[in-house]
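First the structure, which I've put down as structure tokens, then a few questions once you've had a look.
Missing here is one protein chain; the remaining ones are kept as they sit in the complex.
Order of writing sets the chain letters: A, B, C, D and E. Residues in each chain are counted from 1.
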Amino acid sequence: MPDMEVLSEALRYIRRFQGLSVVVKSGGHAMVDGSTMENIARDLVLTRNVGIRPVLVHGGGPEISRVMDRMGKEPRVVEGLRVTDEETLEIAKMALIGNVGTRMVANIWTGGGRGVGLTGKDGGLFIARRKGSKRVRVGGEEREVDLGFVGEIVSIDTDVVETVAERGYIPVISPIAMDEDGGSLNVNADEVAGELAGALGASKLIMVTDVPGVLRDREDPSSLVSEMSVPEVRRAIEDGVVSGGMVPKLEACTGAITSSTVDRAHIIDGTRPHSILEELFTDRGSGTMITLGEKI
Amino acid sequence: MPDMEVLSEALRYIRRFQGLSVVVKSGGHAMVDGSTMENIARDLVLTRNVGIRPVLVHGGGPEISRVMDRMGKEPRVVEGLRVTDEETLEIAKMALIGNVGTRMVANIWTGGGRGVGLTGKDGGLFIARRKGSKRVRVGGEEREVDLGFVGEIVSIDTDVVETVAERGYIPVISPIAMDEDGGSLNVNADEVAGELAGALGASKLIMVTDVPGVLRDREDPSSLVSEMSVPEVRRAIEDGVVSGGMVPKLEACTGAITSSTVDRAHIIDGTRPHSILEELFTDRGSGTMITLGEKI
Amino acid sequence: MPDMEVLSEALRYIRRFQGLSVVVKSGGHAMVDGSTMENIARDLVLTRNVGIRPVLVHGGGPEISRVMDRMGKEPRVVEGLRVTDEETLEIAKMALIGNVGTRMVANIWTGGGRGVGLTGKDGGLFIARRKGSKRVRVGGEEREVDLGFVGEIVSIDTDVVETVAERGYIPVISPIAMDEDGGSLNVNADEVAGELAGALGASKLIMVTDVPGVLRDREDPSSLVSEMSVPEVRRAIEDGVVSGGMVPKLEACTGAITSSTVDRAHIIDGTRPHSILEELFTDRGSGTMITLGEKI
Amino acid sequence: MPDMEVLSEALRYIRRFQGLSVVVKSGGHAMVDGSTMENIARDLVLTRNVGIRPVLVHGGGPEISRVMDRMGKEPRVVEGLRVTDEETLEIAKMALIGNVGTRMVANIWTGGGRGVGLTGKDGGLFIARRKGSKRVRVGGEEREVDLGFVGEIVSIDTDVVETVAERGYIPVISPIAMDEDGGSLNVNADEVAGELAGALGASKLIMVTDVPGVLRDREDPSSLVSEMSVPEVRRAIEDGVVSGGMVPKLEACTGAITSSTVDRAHIIDGTRPHSILEELFTDRGSGTMITLGEKI
Amino acid sequence: MPDMEVLSEALRYIRRFQGLSVVVKSGGHAMVDGSTMENIARDLVLTRNVGIRPVLVHGGGPEISRVMDRMGKEPRVVEGLRVTDEETLEIAKMALIGNVGTRMVANIWTGGGRGVGLTGKDGGLFIARRKGSKRVRVGGEEREVDLGFVGEIVSIDTDVVETVAERGYIPVISPIAMDEDGGSLNVNADEVAGELAGALGASKLIMVTDVPGVLRDREDPSSLVSEMSVPEVRRAIEDGVVSGGMVPKLEACTGAITSSTVDRAHIIDGTRPHSILEELFTDRGSGTMITLGEKI
Partner (left out) sequence: MPDMEVLSEALRYIRRFQGLSVVVKSGGHAMVDGSTMENIARDLVLTRNVGIRPVLVHGGGPEISRVMDRMGKEPRVVEGLRVTDEETLEIAKMALIGNVGTRMVANIWTGGGRGVGLTGKDGGLFIARRKGSKRVRVGGEEREVDLGFVGEIVSIDTDVVETVAERGYIPVISPIAMDEDGGSLNVNADEVAGELAGALGASKLIMVTDVPGVLRDREDPSSLVSEMSVPEVRRAIEDGVVSGGMVPKLEACTGAITSSTVDRAHIIDGTRPHSILEELFTDRGSGTMITLGEKI
């Protein structure tokens, strides 16, 4: 009866996490695929129902692109850098909050739970300031490129998240921050998830992607690294072993682990059914787990 | 010292309304005028700060039109009736939730309060079903026109509104309902406000418009009717004395009064500073007050 | 990943039973087998840890016999009926409370939980009166045989059980009742479990035995009946399809189902690891489930 | 609509003071004028009704004189100093508690509120010891004059005041203290108010008099000083700019400000309707405000 | 060890009365005798300290007479009836509240407890209306004599008494009522005690006098009647067996018993040390106990 062993193991994890927050970040690709959204929503509901408090932060790049395309707007790129001008910001806001967030809330509802869509503006959840410009090297000389309405978080007030989470709701958070004048800024969703996990005193940060985790060979799913320490992650980034979108995910993970109550962060595959449950409630987990490891 | 008399009068009203909910509905025109939004937000914050629980429901027609225009989409009109097709619904959702709602939440923040944007989907706040078609008479013969994704409310669960309002937040509600499969439906904001006032056991329903109230002569602001009974309202509608957008507002008012805890409803002018405070906290009020009047 | 389906199914059951009481009765044979006791204790602890309130009622026939044997005392049998004289009662009390109960409490402790041993005397948990005599037919004529210190329950006050269960303890109850003068009476453990389940408003009654459940053919474990309605149980008893120790178990089950909040009762095999978890947290269950069935 | 600005300003003050205590001391002259008592009572009730906790301490010199006169008793004066002999103390007790206190409680009742009369004896609210004697210079030589039953406060236990204030009552306190043997002592009401404000952690101390406040020229009401710092008050007393009954009032104010949570104290005119409301809820205030000012 | 039996008996009574109110009325004569006041205060404190809630109502006739005498005022008597004119009322108020009440509060303090002096005006505790006139027969003809400012209770709001009693204070109540305009009325203290006992849901009403109880022969203390039923009391009054001040006491007792939660009322001797304890905590009691007896 090996599945009863799985269950008995799961009951131990349930007890350990009861009453604690778990921040789940799901990427923008997952947010345009109906069945992945359903997978994630279902696992969040099951998790919430046994007394754990999941908080979802979602991205939405592909959805933003879709709406821009519909409005006949080209992404603005200056010297190879994506720039969020005012119009792009407005489209991002509408697409993330009006489409992605509400759709996720609806998936949670049809999955048997109750979600509440939030942004950084609700109750002053997260306040950001403009990241300003970035130096780029163009043809031998350096130039400053203004990134536009892109923000970095300067303060978090988790009260609104905790108020609804305590009451049994699953917060669904769009990565639009408020600036100090009440304006909007686009913030990287990985960064939001990492900072929020710390501010909530969460026990776990789970990054849901569309790949199995960190792969030694990006073409070979069987090359999955099941556990990495923070120093190993740093070395892997330095050595270029990991690159692209995996880098900010790993940075959010190591940031949360080294500076907060989060002691384990995970990168898992959202297209696989029940991958969140497997991660939370089994010894074997799924994907790649990041731990503090030995201090260097 | 006549202003001290005003204050002393106000203190009596504050005491009467403390701990009660007041539903304020502000129309779409108010939502595109910065200073009107600021007026409304400031009054909501002051009201919340002395222990009354304002709940805002907003419209957004002009903003929806602006976004449609930006996306090069024409409003669909069949036999003179506006039809909400799928694309229009998506634009409405994005404009109402992503733009209008978040902007109002930001105005509350800069006014010193804390707002939370919500829709009918959050926590299953309001579930609707499609209104279906409407019979129209075209050239002597009747035809059915399908109104598309327009809903009428079938159930309300105010828990999420009460959870955040109890904690000091001002709920800002976009009139997008959830249908039974998790899909979206556009609902008339006046209808949402009226139903919500009843479900919350609110003591007041305040419709904020851009006119002074019900006018005997629509061109003459001095012809303001300062009080009407429900039977008078009904007669005025039948006789065509009031028409246009004022009709659904009056219907939401009479509906709330005749079927719920709401015993006074008001139609006031949001462009006038502190018109909500004046309405709530003075004997003279502002605009038109609807009362039950004698039963017929 | 079929075990994740098992887990996801289990999470639904956990949610359903959280905060509710489940009465588990384990027979005397289980109570002399170390590994069965460990099995049961482990499952009780896991169940308690996720917020369900298990209450254990235990039997102890074999242990009583062992102690009687040690004290050189023969069971008293009159006309084929077992009679509990004063000395037997004292031995039963000592064996059940002093040995079986404390041993089970210790097993719960080593399994990671906290148990509290109780009897019907503690806080007046259950008061009984003597069952009196039973008519037996001896050689063609009827005679009354006094059963001695055997009781039937006349009142239950669950306060002490609820006080400790609310606080996280697992009550372990020996079937010794108090009579109205403060004396002791032996009560059938199945009867205690059934009555207690009703009085506690328990959602489940689980009878842990050393057989797989109700068998169509007692020699053939594969003839297990996985579900029976109350009328089917009654017919099976009348027709003699079931007999012996299974009869009082089935009667306690049907009694609890027909007269209380218990809507499902179960007869399972305690020698099988995690049989309680399997019963509580899977669709397939284990053993025989008794349901109300159609009313006759 | 300038009165709406007044109201909006008032709402901010209401929020700031909600849940806090405000000690109001009204002098003996106010206590013999019916309409001034009504003014004060009405403002206390309005203040209490919006969630602020006013506590009234009253004087009663003129009422004591009236009763003494009625009983044919002359005030005892030794070397120009008023002496409270045993008979005077008894008359003071009866006049203050039996007449002034109960009359104020009745005014609060007819003003729509609920008052509770208290003295220093109730619940050991304030314990005092005799002030003893005072040196006076008579015809070139110094003599000690025993002041009789006049006390200075040695301890305060605010529990009884807080118990009734929390429950919505307005405490009305007569300045009769208990000595350590259960006897009575007369205490200066300004001193009681100042000490009580400190002990209650009050945010404000308001001295209600029958003059507009501190006047540069005592004959000219238009010479009102609207704000004074503690050092300015001290200098004004030293220089003799203020004198008479204003001195103990100013000393109670500066004492409370320099040694407690009170950060603003006020001297206002009780004969002016709503002068307490104006003081508490407007920027302009009324009368003279004492602030800490720069430290010297 | 017979005193241990007394103690064990007392513990049973303590348990029975814990958390309940007991109204004690002490007459005016007791209020001018220092050692009787100390006796009463000490017993009230001991009673309060074990968790019972004593409420004291006091009279004060002799003290009123003393103050009137001091003020050179003669009692006004019209046709043999005492009349409370305005001046008498004021003296009564001052003497009862300012002297008797505060002195009792001080006695409670020196006895180790905490008292709070109250009147019918505090928190609107009891509202009365003028009793109006009484018909008297003078020389063969009937005349109306206006009794002046003497009231009968029309409503009781026990909130202020319960607020302080819950918090551990012993309420000390002077029998001055508020009339509907905020004025004062003198009320018979026995009547106040009886009505208050009913309104508080008190379990006992104890009338403390300076006689042992109801005596068969007023000159012979050994003729004490230790128990009377309500019908017996009525017959004794009708037959003139009891007369004078004992009549209103007995009427307050029978009134409270027949119309409220009070099931036993007692008339005891306050000059005897610990007579209240003896009454409350022993089987034998002290003085005369009034019970409902058989219904007639």
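One rule holds for everything that comes next: contacts are C-beta pairs under 8 Å (C-beta built on N, C-alpha and C of every residue); 3 or more make two chains touch, one makes a residue touch a chain.
All of these numbers come straight from a predicted model, not from anything done at the bench.
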(request) Sort by label and list the shown chains the missing chain touches. (result) C, E
(message) Considering the complete complex, identify which of C:S21, C:T36, C:T84 or C:N99 is in touch with the unshown chain.
(response) C:N99
(request) May I ask which residue of E:A10, E:M68 or E:I237 touches the chain that does not appear here? (result) E:A10
(request) Since one chain isn't shown, list which residues of subunit E touch it in the complete complex. (result) 1-8, 10-12, 14-15, 18, 42-43, 46-47, 49-51, 272-274, 277-278, 281-282
(message) Please output the residues of subunit C touching the missing chain, sorted low to high.
(response) 67, 70-72, 90, 93-99, 101-102, 105-107, 109-110, 114-119, 121-124, 159-160, 163-164, 167, 169, 176, 178, 181-184
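Definition applied: only the chains that are shown with their structure count from here on.
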(message) Same residues or different residues where subunit D meets subunit E? The copies count as same if more than half of the interface numbers are shared.
(response) same
(request) With chain centres taken as the means of their Cα atoms, state the distance from subunit C to subunit D in Å. (result) 74
(message) From the mean C-alpha coordinate of subunit A to that of subunit C, what's the distance rounded to whole Å?
(response) 49
(request) Among the residues of subunit B, pick out those that touch two or more other chains and give their numbers. (result) none
(request) Treating touching as the only link between chains, describe the layout with one word: line, ring, star, complete or other. (result) line
